[in-house]
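Only a single protein chain was left out; the remaining protein chains are all shown in position.
All chains are identified by letter, namely A, B and C, in their written order; residue positions are counted from 1 within each chain.
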Amino acid sequence: MQTFELYLAGRFIQTNDVLQVNDKYTQVPFAKTFLAGPKEFESAIQQAEDSKSALANWPIFERFSTLNQIAERIQHSREELATLLSRESAKPMMYALAEINRAAQTFSAAATACRNLTGEIIRLDWTPNGKGRTGYVQPFPIGVVAGISPFNFPMNLAVHKLAPALAVGCPIILKPASSTPLSTLALAKILDQCGVPRGAVSILPSTRETGMALVTDDRIKLLSFTGSPEVGWYLKEKSGKKKTVLELGGNAGVIISKSAQLEEIITKCIVGAFSYSGQVCIHAQRFFVHRDHYPTFLDLMLSAAKRLKIGSPLDSLTEFSVMIDAENAQRVDTWVDEAIATGAKAVLRGNRMKNHLDPIILTQTQAEMKVRREEAFGPVICIEPFDTIEEAVALVNEGRFGLQCGIFTEKVDEIDYSYTHLEVGGVIHNDVPTLRFDHMPYGGVKDSGMGREGVKYAMQDMMEMRVLVK
Amino acid sequence: MQTFELYLAGRFIQTNDVLQVNDKYTQVPFAKTFLAGPKEFESAIQQAEDSKSALANWPIFERFSTLNQIAERIQHSREELATLLSRESAKPMMYALAEINRAAQTFSAAATACRNLTGEIIRLDWTPNGKGRTGYVQPFPIGVVAGISPFNFPMNLAVHKLAPALAVGCPIILKPASSTPLSTLALAKILDQCGVPRGAVSILPSTRETGMALVTDDRIKLLSFTGSPEVGWYLKEKSGKKKTVLELGGNAGVIISKSAQLEEIITKCIVGAFSYSGQVCIHAQRFFVHRDHYPTFLDLMLSAAKRLKIGSPLDSLTEFSVMIDAENAQRVDTWVDEAIATGAKAVLRGNRMKNHLDPIILTQTQAEMKVRREEAFGPVICIEPFDTIEEAVALVNEGRFGLQCGIFTEKVDEIDYSYTHLEVGGVIHNDVPTLRFDHMPYGGVKDSGMGREGVKYAMQDMMEMRVLVK
Amino acid sequence: MQTFELYLAGRFIQTNDVLQVNDKYTQVPFAKTFLAGPKEFESAIQQAEDSKSALANWPIFERFSTLNQIAERIQHSREELATLLSRESAKPMMYALAEINRAAQTFSAAATACRNLTGEIIRLDWTPNGKGRTGYVQPFPIGVVAGISPFNFPMNLAVHKLAPALAVGCPIILKPASSTPLSTLALAKILDQCGVPRGAVSILPSTRETGMALVTDDRIKLLSFTGSPEVGWYLKEKSGKKKTVLELGGNAGVIISKSAQLEEIITKCIVGAFSYSGQVCIHAQRFFVHRDHYPTFLDLMLSAAKRLKIGSPLDSLTEFSVMIDAENAQRVDTWVDEAIATGAKAVLRGNRMKNHLDPIILTQTQAEMKVRREEAFGPVICIEPFDTIEEAVALVNEGRFGLQCGIFTEKVDEIDYSYTHLEVGGVIHNDVPTLRFDHMPYGGVKDSGMGREGVKYAMQDMMEMRVLVK
Partner (left out) sequence: MQTFELYLAGRFIQTNDVLQVNDKYTQVPFAKTFLAGPKEFESAIQQAEDSKSALANWPIFERFSTLNQIAERIQHSREELATLLSRESAKPMMYALAEINRAAQTFSAAATACRNLTGEIIRLDWTPNGKGRTGYVQPFPIGVVAGISPFNFPMNLAVHKLAPALAVGCPIILKPASSTPLSTLALAKILDQCGVPRGAVSILPSTRETGMALVTDDRIKLLSFTGSPEVGWYLKEKSGKKKTVLELGGNAGVIISKSAQLEEIITKCIVGAFSYSGQVCIHAQRFFVHRDHYPTFLDLMLSAAKRLKIGSPLDSLTEFSVMIDAENAQRVDTWVDEAIATGAKAVLRGNRMKNHLDPIILTQTQAEMKVRREEAFGPVICIEPFDTIEEAVALVNEGRFGLQCGIFTEKVDEIDYSYTHLEVGGVIHNDVPTLRFDHMPYGGVKDSGMGREGVKYAMQDMMEMRVLVK
């Protein structure tokens, strides 16, 4: 059984607190690592603090070179990293490989972004007392950053914190999900070989309690959290004087308008609905379909869902596998039961066994049902009809979330109306909300979070502007 | 008869060379001004040169205040200025008033733009030898600017040179069209009252020969010309070491796609076709209409053109009046004769008398006919059918011009395809190419010119970047 | 006695809870207004929420016109507004007039800034799956904004919240300090006359308890607070799901280096030290002087401080008057006593009577003394020597605040070193930290706050980016 050491400010260490990591498909432990304790966190924070100045002065040519090297090594080890990721998360290999590719791309985008760190010169003679005066506005690294990342993209969502921090020149302490800590610890080895300054990065799995040090310690200037809304908003409250960026989830909607070409979109819709069993922040959970298309769309989705290849995540052909754990499978199943009990109809529903849960398609749902109102984070979708684009947009806007939305339409006025009125961070034209490019701004409004990631956007929150009035 | 003095570097002067200005509708002289000679140009250039440094150091709060005051005074005198403009150009009052409004708006946009003059700070440590080095990139005024403006928008097209020059801090010498010099000379009085630094502005009507000083003199660093393609490209050749911005004309196209709603667009099309007798750089000259709409569109345009209220430009209800002079009316009429002689069909054609020429609608034209290939700059349009959007775009792209194009469509793919493939400076969705906002980038490709105007865009060509490596 | 009504979503109202406002110099009530209660806050928040969409769609030309009109009317009523401000705050007229000018300028800057609201188009084909895809990133108003503003700049620090909110298109509810509510209520009348959309603005003095609705209500999306560090950080903790911008105070430092010309800088230093009795967020509290200059600087400051014209704030020649209230005067006086008791030496110290407190100059202070460590917000300064620029910068960086710093030097390496190493939001070359231009980024690091104001910078926090992937 392979052992993964923690990464503490540039050293690989072990603690007395062993953490067994299960293969989520076989449910058998296949690797071990450790939980960091208060001592490790204190050490990480202090060493990060001590390395602040070195990081801030890390020249761009070295940052650029290091970030590119990391991207290349990730790419070079992609099979190996994807296998590890697939085992610890039960993510089908095709998606695990895609995630590793994206992690490499995220580092590459950070390399580009660090070259783009620029300042602004403004004229101050807008008033007589500013005559002869000029303002020089430049960004400075904010200081120590803490990242907390979730299980569902154990590599790339962590990289979306690590890569921007390095690009800006901020030390960072990352707490990966304790169910899937291995991908980032494997990444730690790559970081370590590519010239990341000593002290700059720590990767420390821990209990949630111990990890609260990252939330409450005042030496940390930014907390960047990706995870569930409940936890996220709670952490903001406890975050003291630090900035917080919250990348939370939602119950993303999709609009299939009258002008959509159904045949061409089903593949995208099925991927948005069931990839990684819907355990995706921008999982396409609510489909709103123009009434003219409604019956056909339902049929097409049903047959496509039935064709999904279910099996072991390590099989390269597998499209759908198990969920992260039995608790979540049960939670989703219970929500579905509740929905059916209050009037919803299951067009498709298979069995659940432990953490195995088959794709589920519901109709006749109501806004207040949990499967529609809450973040399902599981393989369940709701498909409902609408009559006008205004109605469709209102349906997407119901409730408290607002991350992304997809809309399939060929009409200028429909896309314009939707973009203007959808209360979300991103509108995806002719694709599902599940689409994300790693260098685009990404993040939610309403209860889906605050702040934006997407490398250069994440970097903005990691900097403080300082003006020189000369 | 009112006398308008020349404006020479902050003084109003007269010369021995009197220029009578006709009321273009009555053909009777109604005002007089003067032609500047070589001596005046030399004096203007030298005083501009001498005032360079003062202009460059003109504080933003004063520029802002002056530019805003000018805008307000123009607005305050709009009736009077529009009447003058209408008389010297035969532009119907409704359009003359709109032009005066726009001139005020252009100065207001320049006031905003002068506050936005900013620089950029770039990091130079992309390579080891740049470690610790920073680049400060700031714009400096290019020096003396020369503007040559045409008769068709005697006020606003001159203002598109004057206002940016003042916003940047460049002295400028303007040569207005000698057929319509009065609007800018009236403007000179406003400039003079609003605190424009002495020496900064000269407005000098002259013969074309004398005016060549502005093209050939090496003290002038930028020539900004708006006028005909033939003259423009000739001036570029003669421009020596100076930069040139050429805002020339074209034979703008309009695409009416299958998804357009004909009833709603006819008013816009008629304005694009016949406002100021087509003497507009972005006159909608070539209409390409989806074959399904073709007969109806032709009918609607024909009846709408017949309803145009023709009369004296000073009448507030007049929509259509005379052309600038008999030569141009005759030229257009001859082109129409030629077109008909080689196969075109006149759906609408009235009489010509002196500079009076009625609206003309042609069909069955060919690409090589002058009415379609050249810039008509007169009240003639061609209406032709097409079958596919690709064909429509190819028709617009035929020939050597590329200024703006209008496209009426409700389909996303049609607007995307058109925007990507039309060889023009601007694509106007659901309107005619004749639409222009004064703060948007405006200018043509191919033989329609080089460079862009639109206040902040015009200002870019009036500045040189200077980097400080520290 | 004049009555000022509250401004509730476009209507002027009274409540049963009368608030007497004292003339701070005479200590006699001179006007009355009202305290808003929970009902008024609920109404304001709901009407703000209801007007969100109208505000978001408020066209730029109307915003621009309204913001400019407000600026002009403020300018037009400057004497009257300054007198009111002077009476309610005991701010000397020369400074009150300057503040009114600045408030007009802040609205003018907001007019400019609303025209500059732009978006970004990014290419998404950095990866093969982005081929043919483009990202359109545009800002949208964040929703309802709450502003809480302090007594010391009762007009302009409120305007720094109101003007940006209107420029962005966000409804705003402002709670002014209850000791100085009149300036903003006078401003409300101007806003009301200039076309601000109904429901967009409420101005509600209240008790601190009632005002907590602005902090805790989830319909409000941004809390912008200017005030004391203690209150600010507490409010952040209570702010729920909303963003917070905190403009807090500090104990700003000034560095007088060896190359400084003492004679030329004393006037600036005295203004930075004692204007408005030091009740300024960027009050120059700690002077660090090169040892060679130390004795002379002390002498010069002493005699200049003695020359300050002390008297009624309404006297146009008065440079120094009373503090806001007796409690604060006593607090400062006590801190000075404590400092002297533990070794500090008072070079200058007069008497205190009620809210009257004379200028105080201390030397031989220690880092841990309250007069040096805390925000004095009173007419006391510490003057200490240093030997090297590194030492001077370290002295400024001691402690927990970091707002602005002034440095007087003629040497390139000193200004570069200082700018790079000072932990502040702004470094002012050859002036005191008390200098601020209303359109420059302004805000602190460390305990001095988070986020930046300065119109366009304040606006950024009032917007959410929304990406359209096409």
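As a convention for this text, a contact is a pair of C-beta atoms (placed from the backbone, for glycine too) under 8 Å apart; a residue touches a chain by one contact, two chains touch by 3 or more.
Just so it is clear, the model here is predicted, and its values are computed rather than measured.
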Absent-chain contact - pick from B:V322, B:V427 or B:M462: B:V427
Residue in contact with the excluded chain [from C:N22, C:Q46, C:Q138 or C:Q330]: C:Q138
From B:G37, B:G130 or B:G311, residue that would touch the chain that is not displayed: B:G130
Sole contact to the chain not displayed, among C:S179, C:T409 or C:S448: C:T409
Contact partner of the left-out chain, one of B:V28, B:L317, B:M353 or B:L468: B:L468
Interface residues of chain A (partner: the chain not displayed): 109, 112, 115-116, 416, 439, 470
Missing-partner contacts on chain B, residue numbers: 105, 109, 122, 124, 126-127, 129-130, 133, 135, 137, 233, 236-237, 240-241, 243, 415, 419, 422, 424-431, 435, 437-442, 445, 447, 450, 452, 457, 464-470
Missing-chain contacts mapped onto chain C: 59-61, 64, 115, 117-123, 125-128, 130-131, 136-138, 409-413, 415, 429
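Criterion: only the chains that are shown with their structure count from here on.
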Most distant chain from chain A, judged by the mean position of its C-alpha atoms: B
Chain pair with the most C-beta contacts: A-C
Centre-of-Cα separation between chain C and chain A, whole angstrom: 37
Approximate Å spacing (C-alpha centroids) for the pair chain A, chain B: 50
Junction residues of chain A - those touching two or more other chains: 122, 126-127, 130, 137, 415, 429
